Every structure is written in structure tokens, then in C-alpha cells.
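One protein chain omitted, others in place.
Each chain gets a letter, A and B, in the order it is written, and its residues are counted from 1.
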Amino acid sequence: MSAAAVAARPAKRSRSISKDRKKAMYWSYFFLILFVVFFLTPPFYMLVMSLKTSGEIAEAKFPWWVFHPTLENYRSLLTSENFQNFFINSALVSAATVVVTMLISVPAAFSLSRMKFWGSATLATGVFLTYLIPETLLFIPLFKIFSWVTEVTGIELINHWWVLILIYPTLTVPFCTWIMIGYFASIPKELDEAALIDGAGWLQVLLRIFIPVALPGIIAATIFAFTVSWADFLYPIVFTTSADQLVLPAGIVTTLIKGDVFEWGRIMTAALLGALPPLLIYAFLMDYYIAGLTAGATKG
Amino acid sequence: MAIALPGQRAARRGGLRRLARRKSTVAFLLALPLILLIASLVVYPALFSLHLATLNKSMEHFVGLGNFEFLFKRELFWMVVKQSCIFAITAVIFKAFTGFVLAHFVHNIPTKKQRKWRGMLLIPWVIPPAMSTLAWFWLFDPSYSAFNWILRAVHIGDVNWLGEPNWARASVILVNVWYGAPFFLIMYLAALKSVPEQLYEAAAIDGANWWQKIWYVTLPMMRNIISITVLFSLIVTFANFDIVRILTAGGPIDQTHIFATWAFKLGIEGNDIPLGASVSLFMFPILGVAAWFILRDISQRGNEA
Partner (left out) sequence: MPKQSSGRRKFLQTAGAASVGLAFPYIRTSYAAGSLSVAFWDHWVPGANSALTEVCQQWAKRERVDIKIDYINTQGNKLQLAGTTEAQAKAGHDVLAFVAWDPLEKASSLEPLDDVVASLEKQYGKIVPAMEYLGKKNGHWIALPSPTGTQVKPPCARLSVWKQAAGIDFQAMYPAGQKPTAEADNWTWDALLKAAPKVQQAGHPIGLGLGQTTDSIDWVGALFHSFGADLVDAKGNILVKSNPAVTQVLEYMQQLVKHMPPDVFAWDDASNNKYLISGQGSMIMNPPSAWSVAKRDNPKVAEDCWTFSMPKGPKGRFIPYLPIILGLWKFSKNKSAAKSLLHELWQRDNVEKYDIASNGYDIPSFQSMRDFKIWSEVSPPKGTVYHYPPRDDQTTWVSGAPAPANVANQMYVQSIMTKMIAKCTQGGETIPKTLDWAASEIEGYART
């Protein structure tokens, strides 16, 4: 009732708050461990399988650990012409797609976030709305259009890996533009205006001032574009058939899985190796990746 | 008192106008590649798809809405509609919930440790889905499932992961949730961090317990980000292809077919391009309705704020 009691209460509450905090923390760790186990089970399993021989897999004595590890799967894959082709095709397609995406997205994002022209607001929303037209809707008409062009002009747009470079930007450009619009919009306008007063042209503003400041967003968009290009599965299946034109995901699923024959060690190895480039990039540039993704979120 | 000479004023006005025009032309030119890309490889094919859907199988005759009539009469079509909606809605709810819960857990641990845990938890989203689905496929395999091995070891017995319709649907949803939850985790974690601490303290003083804090503080503050992520995920999940294709190819007895895989089966495997196009087109109105609702919700709240 007295001041003493009132004084005593906060002290007790701060102790109980920290006890609550501690309890929350322990429970959090507990659940986090559970979820990490759940999330990392497939990659772990892929790793274990990749080290097993066909015989050990066929025996199926203990699927969660390998007892006679072998690097044979890795060796045979890395020296296989097919696999090397897949890897190189994927690398080329992804790299080219990233370049094309950035060349389209960065100027567009700059323009849509800083400059006004007739229809720019609609275009900005329109970019986001293109996501309503997913690849699973477009693959059939695109296939027909490309077939028709091939037939009429003789330029073979089917069954060549570089055709993917034409199509992949449709997957990456909308989201990258959107990320960067969000990022660019958060850069204070005073920066441009100061440069403009100093007599710089828009292009110079873009190159000298803007891009360095917006670099984290650009890096995030680049990583995203790379990951999406590397991982796409539907378009390669529809547009490429010959083994030397396939990219990694389509190649692994369609040529390494030979229905009747046991190749699961190799398949898991291939899948792991196929997942490696995005994982490595992610491991080194994780903070940029996450910052870029969330930039739109917290500002939007 | 600026009495400008007529020439000067005209020059300044002319100059400004020129500057304005130049700026907007430049702006337009910068956005031009984007416009061209979307127009030629997104909008045009989508419209072409509408045209394709009005042709007969050999694409020689115009049949108007004949393909849609054909589809509406098929039991399998309605099953695919139902399955796609159940799949998308269930998966997104689970993903959002998991992401939300996980975000809280990560938020509760010391900031220095968060980076490591966040890193580990994002891995499913970084691995190409085709690759990780292969691993899941093997984990669910009828003869060699490692999960069944565990279940047998604790005397529960095998589960027919991919062969029994309801389990197959659950498996597909499970893999999709595994793949997509990290995205929600990242987004919600960032949003959580931007909720001011004072609000929680104020609520605590008012005697709120943990779930009241979530209900009255966290959720309202995160409404926008929740709407955007749910919309984005609904669209992406609804249009999913890889996971179902590799895991079940639509089986057993077409019970896991969603729009994309069924369009692929009919259009490409069944050599009936117009029918495949018709099936794919069906996604669009459903997505459009969902998008409209959520976007309206966001902008309404934007106006309120």
C-alpha cells in the first residue's frame, strides 16, 4: 500500500520478466532444434545417400547413416560428359539470365521509383501483377509461339539451351524490379537533387550515386535471379529434349533417373551437386539476400 | 520584384518544359525494355493462350467455348479445381503459421545467435525444389522409405506415403510447406523486429499475457506484410508444378493433380494443346479474385493509416 510496496513491485516484476524471458528462450531453442532437424533432414539424407554404393542402398539395412562410404558416385558424375554438360549449360543460362535481368530491371526500377511519366504508376503495379500470370499458364502458348517461329523462320527456338535465356527473364524481372523499386524508393531524394544541382545528368546520377548506395538491393536481386534461373524446371522440360541441351534440374530428373535401373546414389549425388551453387552463394551472401528480400517487406 | 524580360521568361519556360519532357522520355526509355519484355513474353502469350483455348485439338478449327464446355462436363476437371484450391490454401496457411511461429522463436533468442539459426532455417528455400523433391521422393519410396524404416522400428508400421490418395495429398502439402515456410520466416522476422518494443511493454503493463500480446500488438502491426506474403505465396503455390510432378505426377488416380500438372498432362503429354491451354487459363480468374481482395484490403488499410 505504501511507497515501499509500490517500490517492491517493479523489482519483483523485473525478476519475473527475466525469468519469463529465459523460459521463452529455452522453449524457443527447443522448438528451433526440432524445426532445424525437420528442415535439414532431406539435405542430410541426400548427403548420406550420395556416399552409398548401389549395393548398400539395395540392402536397405540402415537408411540414415552410411557404413561403407564411397566417393564413387561423385567421381562418376563429375567425370560424366552428360553431367558436365548439364552443369555448364545451367551456369551459362543462369549467368546470362542474371545479366539480362539486371540490365532490364535496374533502369526500370530507377525510372519507376524516381521519375514520373505517363502510366508509370500503373506500370509499377502492373509489374507486380505479372506474377498473376505464372509460368504454368504461359508454357503452353510460349511453346506454340516458339514452335511457330521455328517453323516459319527456321531459327530453331526449340531444343536449344540458349532459348531459356529468352524466357527466364519473365520469371526474374518482375520480382527483381519490385525488390529494387522498394529499395530505391527508400533512398532519399535529396541525394539526386544535390547531384542534379551540381549539373549531373540523370545517367550520371544513376551510375555514380545511386547504384553504389543501392548495392545491397541490387545484390539481393542478383542472387534471387540466379537462384530462380538455376532452379527452374518446367521451361527446360518443355523446351529442351536432347541431353546436351538440358540444364541441371531437368537433366538430373529426366536422364539420371532411368526408371528401371538403380541409380539412386548417383541421383542424390547429382541433386546435391546441383543444389551446391545456390547454397554456396547463399552461404557467402546470406545477409544481402535476406536484407534485399525484407527491404520491400518492412517498407511496403 | 521579378519583372523578367519576355524573352527571358519564355526561355526559362521553354527550358523547363524541355527538361520535363526530356526527363519523362528518359524515364520511359529506361523502362522500355521491361515493357517490351512483359508485353512480348507475358501479355502476348497470355492473350494467345486465350486464342488457343478456342481451337480444336488439331488447332485447325475454331470451337469457341467448346473446350471449356468439354472440361466443365468432366468430373476430373472439378476434382482438379478442388484439389488445387485445397492444396494452395492449406499449404499457405501452414506455411504462414509455421513462419510466424518460427519468427517468434528466432526473435526470442539472443540477437548474436540469431544469424546462425536463421541461416540454417532458410536452407530449404535455397535448394532448387526439383532437387529437394527428389530427396523427398526417395524418403517416401514404397520399397525403400527411410521414414517407414523408422516407423517400423517403433512398431507403428508402414505408411503408404504416395500410394494412398489422402496420404499422397498430405505428402505433397508437406513438401510444399517444408520448401516455403522459410520464406515466411524471413519476412515475418524482419517485420517483428520493426514492431516497437514500447507497444509490448505497454501491453504488459495492462496485464496482457503472451497470446494477447500477439493478438493485439503483433498481428495488427504486421497486417500488411502478412497480406502481401500470403498473396504472393497463394499465387506461387497455386501455380506450383515441380513438387507434384516429381513426387506423384498427379497420382494416384489423379488425386494429386493440380492445374499445372494436369495442363501439362493434357496439353503436352496428351498432345492436345488447346485443352491444356484451357486448363491453365482457369488459374487466372481464381488468382485474380484472390489478388483483388487482398490488394483492396491493403490499400484500404493504407488509406485508413
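Basically, contacts are C-beta pairs under 8 Å (C-beta built on N, C-alpha and C of every residue); 3 or more make two chains touch, one makes a residue touch a chain.
Note that the coordinates shown come from a computational prediction; the quantities given were computed from them, not determined experimentally.
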Looking at B:L50, B:A170, B:L192 or B:A249, which residue reaches the missing chain? B:A249
Per the definition of touch given earlier, which of B:G163, B:P196 or B:P220 contacts the omitted chain? B:G163
Out of B:S24, B:N56 or B:T90, which is the one that touches the chain we can't see? B:N56
Among A:T70, A:S120, A:N159 or A:Q204, residue touching the chain not depicted: A:N159
So that we can see where the missing chain sits, which residues of subunit B does it touch? 56-58, 70, 73-76, 141-144, 160, 162-165, 168, 245, 248-254, 265, 268-273, 275
Positions on subunit A where the hidden chain makes contact: 54-55, 58-60, 81, 84-85, 88-89, 92, 143-144, 146-147, 150-151, 156-159, 162, 237-239, 241-244, 253-255, 257-262
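Going forward, only the chains that are shown with their structure count from here on.
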Length of the line joining the C-alpha centres of subunit A and subunit B, rounded to whole Å: 14
Name, in rising order, each residue of subunit A that touches subunit B in their complex. 17, 21, 24-25, 27-29, 31-32, 35-36, 38-43, 45-46, 49, 57, 60, 62-64, 103-105, 107-108, 110-112, 115-118, 120, 123, 126-127, 129-145, 166-167, 169-170, 173-174, 177, 202-203, 227, 230-231, 233-234, 238, 248-250, 252-253, 264, 267-268, 271-272, 274-275, 278-279, 282-283, 286-287, 290, 293-294, 297-298, 300
Applying the document's contact rule, which stretches of subunit B touch subunit A when the two form their complex? 23-28, 30-31, 33-35, 37-38, 41-46, 48-49, 52, 98, 101-102, 104-106, 108-110, 115, 117-124, 126-132, 134-136, 138-139, 143-144, 146, 149, 178, 182-183, 186-187, 189-191, 194, 204, 210, 224-225, 228-229, 232, 235-236, 238-242, 245-246, 259-260, 263-264, 267-268, 273, 276-277, 280-281, 283-284, 287-288, 291
